[in-house]
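As you look at this complex, bear in mind that one protein chain is not there, while each of the others sits in place.
After this line comes subunit A, so read on.
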C-alpha cells in the first residue's frame, strides 16, 4: 500500500474530525513508536457507524505450498473469537446488535468491515479491536474454518457456479507462477498443508500496527477513533519496512491461449483477458475508464458488448469488460472497495451461452474489442460515455462504508478517491487521449481465454480448425445488417490458438 505522508502526531483526538473530506492520519497506538494510519469521515447526523480495518496482507503473501493461508488467517480473525471471548460467546454479544466484523482476503490486502448502530458503539469497539489484535486461534474453530475453505475450493468453486469457476480459471492462467496466481481462498493442496501454528505465525508476522489502516465513518463521537486505535495497541508494532512481495511481470500471452475446464454443463461460460500495466496510479487509467465504460460497463445496458451480443442477438444474459479486477458487492452492480492491486488485467466476461453458439460468442467479443482498438470511439460516443461516467461514478459512494473504502483505496494508489479523480480528470480528457490509451494498452500480443464447458473436445476442434462458426438463430426477424455483421464475426480469425483441457476435478488442486 502506498501511504500518504504521515501527518504530525496530533495533540487532541478531536482534531481528526473536521468537516469536509476524509481526514487521514497516523496515530501513536501504543508504547512503541509504530503508528496506525487512520481515515475518518464524520457524519454526525447518521445513526450508523461504519468501520473498515485494512491490513496490508493478502493472498499474494501466501507461502508457496500453503496457498490459502492469508484467507484462512482472515477467517480465524473474523470468525474465531478473541482472547477473552470464545466464538460462541462473541456471537452472543454481537447478536442483539445485529453486528459482525466481516473479513475478506484479497490479493494485496485483507479487509475487515462492520456497520453498526451508534447505540452499540461502546460495546462493539473493544470486541472488534480484540479480534484483530488478539484472535483466539481455538483448534475447534480452526477445524471448522479449515474444512469450510477446503469445501469452498473443492466443491463450491468447482461445481456450483460456472461463471465464478471461469473467472478464477482466467485469473490463475493470467498469473501462473506469480503471487496472484491462485484463488484467494487457496488451493486444495495448499489448504491441506496449513496447520493452526501456520496461522498463528502468519498473524504474528503480518497483523502489525504499521501494516494496518483503520477507517471510521458516520455518527460516532469524535473520541471514538482514538479509543479504537488505543485498543489496537495490543498488536505488534512491526518493523516499519514494507513487506509486500515483489511482483514479477506476468507472462504475456501469445496468440489465443485457451484453457477449457471440462465439466457437466448445459451452457458455456467464457472469460477473456490479458495483463495491462495500468492502475489508478497512472494517468492513462482514467482515459481507459471511459473506453471501458463504452465497451462494457459492468451490468449496465450501455456497453457495446451488452448491446450487440445480448440486445441484438439474444446470445446470453450479459457481456461486460473491465480494466481492473472487479468483485461485485452483493446484490448491487458496484465493485467492492478495498481490492487494490499493483498489477491489473483487462478482461471480458461473457455470461453462459448455449453450447452451439459458444465459439461465435467468443469471436463476437473479440470482434467488439478489435473494433474498439482499431477504430476507437467517435467524438459523440466519447462525450456521451464521459457524461455517463461522471454522474454514474458518484453512485459508487452512496453508503458510509463505501465512501470510506474508496477514500482508503485512494491512499493505496497515491491518488484521491476514484470518484474524485474521475470528477477532476474526465472534463479535461479528449477523445484522442482515450483512443491513444486504448491503442497503447488494450492491443495485446495475445489473449488468454477460460471456458467452462461440457463439450471440451468439440470446442477444441472448433477453435483450432480455423473454420467459421456461423450463428444459427432459432428466433425470427434478425435484421439484415446484423446478419451481415454475423458473417464477419463467424469468420473472425482466431490466431495462433492453443488449447488445453483440464478436468474440473483437477482445478485449483495445486
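We adopt the following convention: a contact is a pair of C-beta atoms (placed from the backbone, for glycine too) under 8 Å apart; a residue touches a chain by one contact, two chains touch by 3 or more; residues count from 1.
Simple rule for what comes next: contacts and distances are computed from a predicted model.
J.: What name does the UniProt record list for the absent chain among "Insulinase (Peptidase family M16)", "Heme exporter protein C", "Beta-ketoacyl synthase chain length factor" or "ABC-2 family transporter protein"?
T.: Missing chain, per its UniProt entry: "Insulinase (Peptidase family M16)".
J.: Just name the one of A:316, A:339 or A:469 that touches the chain not displayed here.
T.: Considering the complete complex, A:316 is the one touching the chain left out.
J.: Which of A:39, A:54 or A:94 touches the chain that is not shown?
T.: A:94
J.: From the listed residues A:147, A:239, A:281 or A:506, report the one that touches the chain absent from this view.
T.: Selected residue, touching the omitted chain: A:147.
J.: Pick out which of A:247, A:390 or A:436 touches the chain that's been left out of the picture.
T.: Only one listed residue reaches the unshown chain, and that is A:390.
J.: For subunit A, which residues lie in contact with the unshown chain of the complex?
T.: Touching the missing chain: residues 45, 47-48, 78-79, 87-88, 91-92, 94-103, 114-117, 119-120, 140, 143-144, 147-148, 151, 154-156, 158-163, 263-267, 269, 299-302, 307, 310-318, 333-334, 351-354, 384-385, 387-395, 398-401, 474-479, 504-505.
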